[in-house]
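Yeah, one chain of the complex is gone here, protein chain that is, but the others are all in their spots.
Naming follows writing order (A, B and C), and every chain is counted from residue 1.
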Amino acid sequence: MKRIGVFLCWCGSNIAATVDIEETMAAARKMPGVVYVDHNKYTCSEIGQAMIREAIAAHRLDRVVIGSCSPRMHENTFRKTVEAAGLNPFYLEIANIREQCSWVHKDKLTATEKAISLIRTAVAKAARSEPLFSTEMSIERRALVIGGGIAGIQAALDIADAGFEVDLVEKEPSIGGRMAQLDKTFPTLDCSACILTPKMVDVAQHGNINLITYSEVEKVEGFVGNFTVTIRNRARSVDMEKCTGCGDCYAKCPSKVDSEFEMGLAKRRAIYTPFPQAVPNKPAIDRANCRYFTSGKCKVCQKVCPAGAIDYEQQDQLVEKKYGAIVVATGFDTHKLDNYGEYAYGKHPDVITSLEFERLVNASGPTGGKILRPSNGQPPKNVAFIQCVGSRDKAKGNPYCAKICCMYTAKHAILLSEKVPGANAFVFYIDVRTPGKDYEEFYNRAYEECGATYIRGNVSKVFPDGDKLVVRSVDALSGALVELVVDMVVLATSVDARADARELAQKLSITTNAYNFFNEAHPKLRPVETQTAGVFLAGACQGPKDIPDTVAQASAAAVKVVSLLNKESLLSNPTVAEVDIKLCSGDMSCLAVCPYGAIAEKFIEERHGREIRKRRVAEVNTALCQGCGACTVACRPGAINLKGFTNEQILAEVDAICL
Amino acid sequence: MKVTTDKINSNLIKEVEEVSGQKVSACFQCAKCTGGCPVVWAMDVYPHQILRYAQLGLADELLNSKTLWICASCQTCDSRCPREVDIPKVIEALRLVLLRARGGNYLHPNNLPARVLENAPQQGLVSAFRKYAR
Amino acid sequence: MSVKPEGFEPLIVAFCCNWCSYAGADLAGTSRMAYPTNVRIIRVPCSSRVNPSFIIRAFQRGADAVLVAGCHPGDCHYHSGNFFTRRRFTVLKQMLEYMGIEPERFQVRWISGSEGAKFASVMNNITAEVKSLGPNRKLRDAR
Partner (left out) sequence: MMGQSEKLQKIAAEALEQGQVTMVLGWCKKDFWWQAPVAFITDPASAARLVWDPFTVYNPVKYLLDNHHCHEKIGVFVKGCDSRAVNRLLQDRRLEREKVVLFGVPCDGKTDAAKIKAAFPGRKISAVSRVDEKLLVDTDSGTETLPAAGYLLDKCQTCRHPNPVVYDVLAWEKVEPRPGVDDARFVRVAAVEQKELEERYAYWLRQFDRCLRCFACRNVCAACNCRTCIFDQAEPRWIGKASDLADTLNYQIIRAFHVAGRCFECGECERVCPADIPLQELNRKLIKDINEYFGEYEAGLDPNDKPPLGTYRGEDPAGFDES
């Protein structure tokens, strides 16, 4: 039989005015297992806590029930109290007789009756409580950042500045990401390269950052504080140690292919750096397009390389490293326009996407920053900008708003007016959305000062007429049909999740929404965490985002990483699920409902007569389990139980209430 | 043309949605339908306006518009609509709703003489019920 | 039909998730929103911890009504727990009604940590509803 002590708190008059303490004490004395009952004016005070500690010693109590305020208020206080007296902190149960009794009831008779019932319930639960322990887990004081765009760069720099080692993995030969492709940035129109490249250089030079380009995450194992990640270093065919980045190789390479960085508006070589300010500024060989790799002949780059850095024999390498925390910053893809034949994209060279336009405006772009029509190299006089291409379109595109297009289209209209004096911008929109500091003013500037004409109507068709393009729409506000003859059409292409986002989510055991953007742990209160402890999100991989939001989220993720890595050790949550393998059928119903990937199957061996049989059972990773208990109900034989809220305890509570 | 609470609260949109099976309220007035309509030159009320009028309960304006009879149901609009509204179906529903309203309710299957039922073409019967029965 | 004894006070067992509904109950307390004493709360980490067996057991032992309360869908502290709650208890509730248990006897509600007033009004309503139904004899132990 347990030796249970019950302590009632007056909370001054907060409880005592409504609940008859004497009568409650008398009732408590008769409850099964109760050997000691006492009361105090303020149990949470030092005197009150001392009284509990002394009573535990004097009366050899092994379970403690306190009738007081909500456990959400003082559970931790009192757990420490009983722990100080030598008991397991989880031997404590609190009966909430203040918030859920004395404060909400007026009649002393019925309130006392209810208080007695609440105490009885807590006693019943306490009698079945087991000692629970947190396990201490070491932390690998190193972070992994996946993705070297502005989000990954910012997160890596912030973590590194706090004194922790960071590995930054980027799948392209250079970091920089989408932001490196942009010309100017809204709403200030400062040049993207001017603010980004110094940060890229900082990354390269930071003593705490280890830059791993041309590489991808292959496999993730482990849990918060102790991830083991396998990284695939793709064969670059260039020895990074020897290469000086002189550029002789790509000047001489005979194989030309469309440059991804230039959105196909210019060519690059098979051995290449994506752009002149690349970090690291050392090329990689794109083997799919390299003459040597496709035909076995060429080796021009090897011949011209003064450093002897070209190595055709390099192989992909798998490197396994340990990390305490992971930041995912893999960015976005632009929407494919296959479903939008009506805009003549791909059929007419002067219909381009917004990112292509970005390259046209860029001083280091294919036209040297001159806006010229791809068809004839002449500056355009009239340009139509079509918004929401692939956005807000549940029929053929993304039903969501891509968030950044209204602002960058306003930017494009402004840049057009600056770069091509006298040119006219026509912006076709459904709604213009500009929430953000100085954003509305920026949009105002586009039509007030820079002469852009905004037309409220989605474009229905674009078709060539001679060397011009005809854009057909309607101005919904006036009801006037619109038919514009323009020189260029710019499509504000929607933002998609990365094509491989779901694959990466599976590796990290995080979840995605219906459109493959990674899910945050809570949409409002935990915006940079995921449900997997130790994995954090930054930037557009979590949802469409502009640069200011991306940088803010990256820094926020960095703070989360730093505060995690700063800890001496991690204490696991002791109220976790636990499998009784005797009962477990191994059907893994529990695994299906676990939001944290905390349950895995394992095989145990059992003796049956002379033979040894293998049997599947569930196993809980206590580092990942957060203790929700969804698994306990999914498990039909009740083989998985939740410590601190066991089936036995809850059934006993039900029985005690209904007594 | 005037929008009033009575008109907005009228059952028009509900009725049109029920008959057409289309969600008229989904339209956010991007007007892509109108921009691509091949017979819009002959219309007095444009397709996106038809949807807007329906949303606002402007029954008279819809009733008197030529558009309902000009729409060729070519489906160009519906193939491009980002909100998955099949506009020709909405327009057909408007025709039905308005025709029914005009037609009154004096046909009942039980009251038709057997002779008519036997001899009248089926399509004629269906059409008559459309117009003169509720 | 059951006969209502004079002055019948129903017993209501409420399973409340720690993060939303239990916090909502605490808020009703700190805001001093009065409600009848008939309800007894069992604190669970998440509404998805509530096993249908607990509910049937409560009826067996004499509860006149059972309430399961959790975070609003999409706000679950554990991300998806209440989505499972919703499926499980949609099924259980229909089954109980199909077996002749009054719908008022078993209720599921979403009550957030900021909805102290809602907590109090749900308690007021459920108590009033069950009072007018009278004591529950169905599913109850013969003792």
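The criterion applied here is as follows: a residue touches a chain if its C-beta (ideal position, glycine included) is under 8 Å from a C-beta of that chain, and two chains touch if they have at least 3 such contacts.
Just so it is clear, the structure is predicted and the values come from calculations on it, not from any experiment.
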| item | value |
| --- | --- |
| Among shown chains, those touching the left-out chain | A, C |
| Hidden partner chain, touching residue among A:Lys297, A:Lys437, A:Lys524 or A:Lys582 | A:Lys582 |
| Contacts of chain A with the absent chain, listed as residue ranges | 582-589, 592-593, 608, 611, 613, 616, 634, 636-639, 646-648, 651 |
| Chain C residues that touch the omitted chain in the full complex | 1, 52-53, 56-57, 60, 73-74, 80, 83-84, 86-102, 107-110, 138-142 |
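The definition used in the following text is that only the chains that are shown with their structure count from here on.
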| item | value |
| --- | --- |
| Distance from chain B to chain A - Cα centre to Cα centre, in angstrom | 47 |
| Averaged-CA centre spacing for the pair chain C and chain A, given as whole angstrom | 35 |
| Residue list for chain A, restricted to those that touch at least two other chains | none |
| In the complex with chain C, residue positions of chain A that touch it | 70-73, 96, 98-101, 103-107, 110-111, 113-114, 117-118, 121, 511, 519, 521-523, 531, 575, 593, 595, 626-630, 632-634, 638, 642, 645, 647, 650-651, 653-655, 657-659 |
| Chain B-facing residues of chain A, complex | 342, 388, 392-397, 430-431, 456-461, 472-476, 479, 481-482 |
| Contact set on chain B toward chain A in their complex | 28-37, 40-41, 46, 48-49, 76-77, 80-84 |
